[in-house]
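Sharing a structure here in structure tokens format.
All protein chains but one are shown at their positions in the complex.
As written, the chain order gives the labels A and B, with residue 1 at the start of each chain.
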Amino acid sequence: MAWETVIGLEIHSQLSTKSKIFSGASTAFGAAPNTQACAVDLGLPGVLPVLNKEAVMMALRFGLAVNAKINQHSIFARKNYFYPDLPKGYQISQFEIPIVGQGEIEINTGEGGTKMVGITRAHLEEDAGKSIHDLYKDFTAIDLNRAGTPLLEIVSEPDMRNAKEAVAYAKKIHALVQYIGICDGNMQEGSFRCDANVSIRKKGSKKLGTRAELKNINSFKFLEKAINIEIERQQEILEDGGEVVQETRLYDAEKNETRSMRTKEEANDYRYFPDPDLLPVDIEDEMLTEIKNGLPELPTEKKNRFVSEFGLSDYDAENLTAQKSLADYYEAMLNDGAEAKLAANWVMGELTAALNTNQMDVQDSHISANELSELVKRISDDTISGKIAKDVFKVMWEGNGRVDDIIESQGLRQMSDVRAIEDIIDGIIADNSQQVEQFKAGNGKLLGYFVGQVMKATQGKANPKKVNQILNDKLS
Amino acid sequence: MSLEKKQVKEIAQLARLNISDSEALQTTTELNNILNLMAELSEIDTEDVEPMAHPLDMSQRLRDDVVSETDLSDDFQAIAPKTGKQHFLVPTVIE
Partner (left out) sequence: MHKFSVSELSKGLKNRDFSSVELTQHYLNRIDHSDLNAFITVTEDLALSQAREADTMLAKGKANNLTGIPYAHKDIFCTKGIKTSAGSKILDSFISPYDATLSYKLNMEGMVMLGKTNMDEFAMGSSNENSYYGPVKNPWDKKRVPGGSSGGSAAAVSARLSAFATGTDTGGSIRQPASLCGITGIKPTYGRISRYGMIAYASSLDQAGPITQSAEDAALVLNTMAGFDDKDSTSVNRDVPDYTENLNNSIKGLRIGIPKEYFSEGLDDDIAKVILQSIKEFESMGAIVKEVSLPNSAYAVPTYYIVAPCECSSNLSRLDGVRYGYRCDDPKDLNDMYLRSRSEGFGEEVKRRIMIGTYALSAGYYDAYYLKAQKVRHLISEDFKKAFQKVDVIMGPVSPTTAFEIGAIKDSVSMYLADIYTLSVNLAGLPAISIPAGFSNNLPVGLQMIGNYWSEEVLLNTAHLFQTQTDWHVRLPENT
């Protein structure tokens, strides 16, 4: 049986406004419980919502960045249901007329291929508070700090056909929202949440299968695993002759399985209707033009520019532009005179490794773009070898000085004096006549042995390029 | 469009209201009386009429993104039915 998977993603992106979408309470992360929930957020009797302009601007920025149709007249609607962390007993959201309509975004499908994924809509809504179940044995504790934080819910078309595509799409959106400065993308803190709608159908069928909605996924790695395990589960059911139930399922990362959510949304009828406390949002053409002109260079544009301007490969450009801060770091290095390809290798190599090990963002890097560009320049001008540079990098990361100081104080300058190298090589050739014969007889691998000997004799400081060149000359 | 007792109980649950079996019958009758009143609306032709959600022909005003509220959590928790460790407490929710 050939099955085809159909995946759509619903992404809730918390907008990085200072205040909430409908009140003036702060949205800062990490505050003590309920200290950032004002009267409006608590849903006290008589309170009313007033719309945050920045949330609207951010939604429009997103819409323009994905070439979407903007609904210049959009309506807020109430989604009615009862839950203790939903103070008003309804969520203010958008239903029939969302602010952003149909759009699209290009993703990499792997192996150098690309594909357009449709975005059905994106709408503004308010986040709910948090329910904490393990603070007390017999009670659930409610913290309403998060209630009222602006969310942009981005709904994709069911255009993805496997977990990798889904992850590629999620990563693309993740990068984009950070690029245009509307969301900090912090999945651990819950500012970027992905739900996946997964269904399968017989290959060639036009009809969609019954879908399950997967929730509680807080990393791209888990997104891929959750989707794959769910595909397996559904396949098993259908192959056994059963039917997939339309439901919400939670992903359990520890067990790597999905389980049905004992649902607060059991056959819920949300009774959507336009919120009578809010008026229609009307966007003037001028505002759209202003926003469009203010958009930064978007990831795809930047990537293409890196390829054409800096001669980078598509793969390198893609990696460097995945995060705007990383791309900015890289460009700053080039502005300081670092060579494009070399700088790219160092950013994607040593720098990224150091950032990952220390679980930090490039903004918190211990080595600035200017400092790293100095290091790279010293490789380009042959002062030190690439290998030595790695050691220098480590010293710099510890905060122990700038490149030139470290090179001087530790005497790391590589030996590039051709005469001196020739002398040493002559000496090594003289002492290793057996290996010289074997090499000349055809054992090319022995070149590494000779290089090693030279390095030993020079405490690793001989310029490897020159060593290779001279060795090749003398041994031929 | 007349309601049956079963429907009434479903609506009650949606609205989180308790309607006992004995009350359900009376409630159903009362509600049906009210619904009969509304049936009159089906007489009118509203084919090309726009719904009017607001008496005002206005657009939503936008508020500047400024933090204007301070921490009044003590005041708010003082009037809550049950609190603990700075949280509002409800009987355990099973998810």
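In the analysis below, contacts are C-beta pairs under 8 Å (C-beta built on N, C-alpha and C of every residue); 3 or more make two chains touch, one makes a residue touch a chain.
Nothing here was measured: the structure is a model prediction, and the numbers come from that model.
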Only one of A:88, A:174 or A:211 touches the unshown chain, namely A:88
Residues of subunit B touching the missing chain are 1, 3, 7-8, 11-12, 14-18, 27, 30-31, 33-35, 37-42, 44, 46, 49-56, 58, 60-61, 63, 72, 75-76, 78-82, 88, 90-93
Missing-chain contacts on subunit A, rising order, are 39, 42-51, 78, 80, 82, 84, 87-90, 140, 142, 269, 271-273, 276-279
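Heads up, the rule we're going with is that only the chains that are shown with their structure count from here on.
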Between subunit A and subunit B, the Cα-mean centres are separated in Å by 40
In the complex, the residues of subunit B that touch subunit A are 14, 16, 53-54, 56, 58-69, 71-73, 76-77, 82, 84-95
So, in the complex, the side of subunit A touching subunit B is made of residues 17-19, 23-26, 32-39, 42, 44, 50-56, 76, 82-84, 131-133, 135-144, 250, 261-262, 264, 269, 271, 274, 276, 278-282
